[in-house]
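Of the protein chains in this complex, all but one are displayed in their positions.
Entry: chain A
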Amino acid sequence: MTTYVYGIARGEVPDLGDRLLGIGDPPLPVRALNEGELAAIVSDCPPELKPRRRDLLAHQHVLTEVSDSRAVLPMRFGSVSSSDDDVRSVLAEHADRYQDQLNRLTDRVEYNVKAVHDEDSVLHQVLAEEPELRMMAEANRAAGGGTYEDRVRFGELMAGAVRAREVRDAKLVEEALAPTAEDVRPGPESGGWFVSLSLLLGKDAADPLLSAAAELERAHPWLKLRINGPLPPYSFVES
């Protein structure tokens, strides 16, 4: 039986009983492997573990529950060890390193912020700020939409102009929100938003971030922000 590892917590974690359920279908009970001053939060690993939605949520849920009462280093999803004993020996071997990180992350949470543009606003902005594009738009319209080549060329320029505003606004978002956090890391590159930032905040210290985000949206109404948190500090652990 292999062991699935959710995270590494500080201090002795008492028997979790059947209180906390983890990955698997049906969900497997979560237990703690205590080793010195550290505890690995684990469960059995179901056969054929895949990143299913249910299991991703379970991973997240277990970390959230445990980190309510103690500092936890979240593992990346899908970390599996061949046995409980192997997990214990990893804890023993690298205890100092994990303790250092736990000290740094005690009472800290991660907030992730993603920004998108309001579609109409940014197109209007481009046409108003760039006379050449505006003239092309007018010429195309006068020509009943323009030829295929005209439209592709114009659309490419528009896409470039929109992209330039994404770069500009990504900087704007970071400059506005970073001062509210103890640390900032860029989120993983992905699609669906033009900037993703992870911020490290003190527990119960999110108000400045939320205020800054609200102010940013008020001052720049073409920006839409999505804030997720509090999260386990995924982006602030050092492997």
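Methods note: contacts are C-beta pairs under 8 Å (C-beta built on N, C-alpha and C of every residue); 3 or more make two chains touch, one makes a residue touch a chain; residues count from 1.
The rule is short, and it goes like this: contacts and distances are computed from a predicted model.
The subunit not displayed here is recorded in UniProt as "Gas vesicle protein A", chosen from "Amino acid ABC transporter substrate-binding protein", "HTH gntR-type domain-containing protein", "Gas vesicle protein A" or "ABC-2 type transport system permease protein". Contact with the undisplayed chain is limited, among A:Leu28, A:Val162 or A:Ala178, to A:Val162. Check A:Gly11, A:Pro29 or A:Gly229 against the missing chain and you find that the one touching it is A:Gly229. Contacts to the hidden chain, counted on chain A, fall at residues 5, 7-8, 21, 49-54, 56-61, 64, 68, 73-82, 86-87, 90, 94, 110, 112, 114, 116-125, 127-128, 134, 137-138, 140-141, 145-146, 148, 150-156, 158-159, 162-163, 187-194, 196, 198, 206, 210, 213-214, 217, 220-222, 224-232, 234-235, 237-239.
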